[in-house]
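Shown next, in structure tokens, is the structure this report addresses.
Heads up, this is only part of the complex; the chains shown haven't been moved.
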Amino acid sequence: MQVWLEKRRPGQGKFVTQRQEPDAVTILSGVFEDARTDGQVTTGTPISMMIENIDQRSRDYSDIAQAFRPGHADYAYFAKYGVRDYRGGGRASARETAARVAAGAVARKILSGVTIRGAVVQIGPHAVNRDRFDWDQTHENPFWCPDPDTVPIWEAHLDSIRKAGSSTGAVVEVEALGVPAGWGAPIYGKLDAELAAALMSINAAKGVEIGAGFGSAALTGEENADEMRWGNDGPLFLSNHAGGILGGISSGQPVVARVAFKPTSSILTLRKTISEAGDEVDLRTKAAMIPALACAPCRWSRR
Amino acid sequence: MQVWLEKRRPGQGKFVTQRQEPDAVTILSGVFEDARTDGQVTTGTPISMMIENIDQRSRDYSDIAQAFRPGHADYAYFAKYGVRDYRGGGRASARETAARVAAGAVARKILSGVTIRGAVVQIGPHAVNRDRFDWDQTHENPFWCPDPDTVPIWEAHLDSIRKAGSSTGAVVEVEALGVPAGWGAPIYGKLDAELAAALMSINAAKGVEIGAGFGSAALTGEENADEMRWGNDGPLFLSNHAGGILGGISSGQPVVARVAFKPTSSILTLRKTISEAGDEVDLRTKAAMIPALACAPCRWSRR
């Protein structure tokens, strides 16, 4: 589990946010070990884990305590609850993804036989060339980029974004191999609907696609529908525009999803906003998290 | 309610499927009327509605009873359950959206003050020109198209699709005006996550966007984050890239979502597939539903 958390943790390179968050996870319940078990085993009861938030306690939040950071959830929380915990963004903080990484590490233990892998397929306006898509390349560069020719383009883009004190968005692709046919249920428990909710609930996500996604709108029925033949190991699809899901149920093909993340709204430029007191102010969100946010989710899905 | 069902019902023009489905809805419970009530009132208990499926009973399903229609959920259902109800697609039938229309009509009664409207913004590869986007135009043509100059382009496209016995996809945009700030909840009940699940669960949906959506990945933080000022009626956002949702909570701006639909897989061309018996066969799905599928959701969201 800690392996995945280390992958997620920001501050590991010049391209990502410099916040230091030692994400040490403690397992509170649900596992057990004695002389008869072969190491730690689950007890069948809920596994409870805790990651303490150390970084945020000592920071200075006086600016954002008064005004709503534009692009952040500050105003929406205040409008809903009448009070907000402005330290580190509260529950809307991107640090929340640390909990997903920890839970994902447990999920990987359960999903033996299923391989889940992720890649960043677009940063800013620069998408990878899918003809050069190579999963192995995602381990060879700091961007989890599957296309080596795109790496220098992203480097230049991020350098210019960093110098401008700005931020940039990204698209992440996740693929699950080895999912058997039959996961998901009609109408109320559709696999694609549940994936869409899960992915859209990641901080900063603004779009979700399955398979051909928005591109499928431009296709004809002949182009889109994946034909079938018999292979050596059973049914064989001749393409995968469906992204492995038909009628909300997995088809046995790889499940493919993409998520679009907006650029973090923590930038060094002064921005127009309003304060709780009713003033119009200009605010600079001090701790710029240049594209860490965009990269966090891919750590979640990295194998 | 019947008004909305009539709008959804296929077979109303040469461009949409010719199936006749008299979608008469019966309210089974949850409403009450006596001399003291001003017409029918809800009792506070669940409203149960029934739409009988008349059309499908008399049809000939012998072909698709044996083989899996490519692009449909036939194989996924069979892999999951070992049996499938092939009459009309079972629970994966696009007719399921009739239930959503009926439920939506009830929801509209509850959401007084909220205006929900929809438009088709792309058919096949042809997107509307957003500079000419005019909601009023959606009532002036059979495609719920907000851009009059796009109407003839879609007509030509659909004519050619129809002649080819093919089908085409579409993108629908839905907008909710008057949503107050504060809907949705952090982490587990995010408004955007729930909308994503709801929209992705519509038959044939393959992608969902909120606000700037996938486009936000290409923006900088300055471009994307919506600045704020005070307006006459309270906080005023200077743009709406967020699509009305921040941190999973509504901000008071219009909630904007888009859904991509794949082309229906019921086409007149022979397609490669396999049968339950283990054969490789070529199948033509008889009842082509040329772009009815793509249009159905917009009826759901029409005002």
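Structural remarks
As written, the chains take the letters A and B, and residue 1 is the first residue of each chain.
By our rule, contacts are C-beta pairs under 8 Å (C-beta built on N, C-alpha and C of every residue); 3 or more make two chains touch, one makes a residue touch a chain.
Predicted, not measured: the structure shown is a model, and the values here were computed from it.
Each chain in view is the same protein; 2 are placed here, and the whole complex, as held in this structure file, contains 4 copies.
The working rule: only the chains that are shown with their structure count from here on.
Chain centres here are Cα averages; for subunit A and subunit B they lie 27 Å apart. Residue ranges on subunit A touching subunit B, taken from their complex, read 68, 70-73, 75-77, 79-81, 90-92, 96, 122-125, 161, 164, 166-171, 181-182, 186-188, 190, 192-201, 203, 205-230, 235, 238, 241-243, 245-252, 260-267, 269, 271-274, 278, 280.
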